[in-house]
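Complex shown without one protein chain; remaining protein chains in place.
Let's turn to chain A:
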Amino acid sequence: MEFTNAKISVRQFQILIILGLTGDSILILPTIIASSAKQNAWLSMLIAYAAGLLIGGFFAAIANRMQGDSLIAAARRGFGRWLGSVVGLLFLFNFFMCGLTLVSELSQFMTTQLMPETPVNAIILIFLTVVIVAYRYGVEAFARMGELLFPAFTALFMVLAILSLSQAKIENVKPVAAEGLWPIMEGAIPVMSVAFIEMVVLLALVPHVATNKSLTKPILKSFAAGGLFLFIIVALCVLVLGPNLMETKYYPTFLLAQKITVGNFLERLEAILAFLWIITVFYKTLLLFFALTSGLAQWFKLRDSDMLTVPLGMIMLVLTVVSTPNITVYNQIIKYYYNWFDLMFCFIVPLLLLAGLILRKKKGKAASS
């Protein structure tokens, strides 16, 4: 099949995971964590980080058993033709829904903070056009682009982190864990789901990675790096903004960028630093779109997937606007339902797949011996 011909290097694979993992989390996570964990948000992040590495190991276990098959093919191998197709469809559904939340997030950020008078549709249209164009150039091209953008991403991140560090106040973290462990755990759950387990999308990239070695190490490494970026951001939000501001404002990271002033001349950097999360949100959306479109083509056994891109983009455009008509609805979905959705589709379904692959292998061994 033409999809698996395209090859990306392990390094590119890792960069794509890091960018995707930072994704939208860098922008919206601080508020969500702070709403339950308050000044202990960094502790929630730490717990989620540890859990995230386990999740990384879990995804790696699946990735190593895919044997160069695409996600859909692997599902069919694990469960047989009919059941496998159903499992594949569940994956695709998840990629689609996840893509919707991301597009919704980006458009909301743009219209609340940067361009309030621009209609969301215009922003989504342009954003999705770029995603489609990137998809059509193929995974090789956008992986290489990711490799190019990664230094820019790290540089911007360093600027944000180092320049806002001077305003950090250590008293902001006190009192530590005064309300007990539960609020901290409650804060850790969304991090686990939004940042880490949504990265199940990396399975769609696995067949393209040009290596015969185990993928466990590269995946764990990139999870560790992406988690570290998020931890730094959350910790800075607590230290610089304090729990009150972090909880009230929708985009604390943006506020963090606004707070930067160095000697009355290096200030008002927020519009430049916004590039940081535009890169990451773009890459996460792109990965999801890639997984969805190529997966759908494999599901239907189509020879060409390019013709799916524009219709899918149109559906996403409309559904984004319809499913999240305002920010309150969106926040409610994220806060109350989305974690469970993620847990179901990004954890239980992959768990099924892993079980299927393991069982099939055992059966195969038993049959051959």
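Operating definition for what follows: a contact is a pair of C-beta atoms (placed from the backbone, for glycine too) under 8 Å apart; a residue touches a chain by one contact, two chains touch by 3 or more; residues count from 1.
In the analysis below, contacts and distances are computed from a predicted model.
Novice: Given the options "Phosphate transport system permease protein PstA", "Ger(X)C family spore germination protein", "Beta-ketoacyl-[acyl-carrier-protein] synthase family protein" or "K+/H+ antiporter subunit F", which would UniProt use as the protein name of the unshown chain?
Specialist: Per the UniProt record, that chain is "Ger(X)C family spore germination protein".
Novice: Who touches the missing chain here, A:N64, A:T154 or A:T261?
Specialist: Of the listed residues, the one touching the omitted chain is A:T261.
Novice: Of A:P119, A:P311 or A:G364, which one is in contact with the hidden chain?
Specialist: From the options A:P119, A:P311 or A:G364, the contact with the absent chain belongs to A:P119.
Novice: Tell me which stretches of chain A touch the chain missing from the display.
Specialist: For chain A, the residues touching the absent chain are 112-119, 122, 171, 174-175, 178-179, 241-242, 244-245, 248-249, 255, 258-259, 261, 268.
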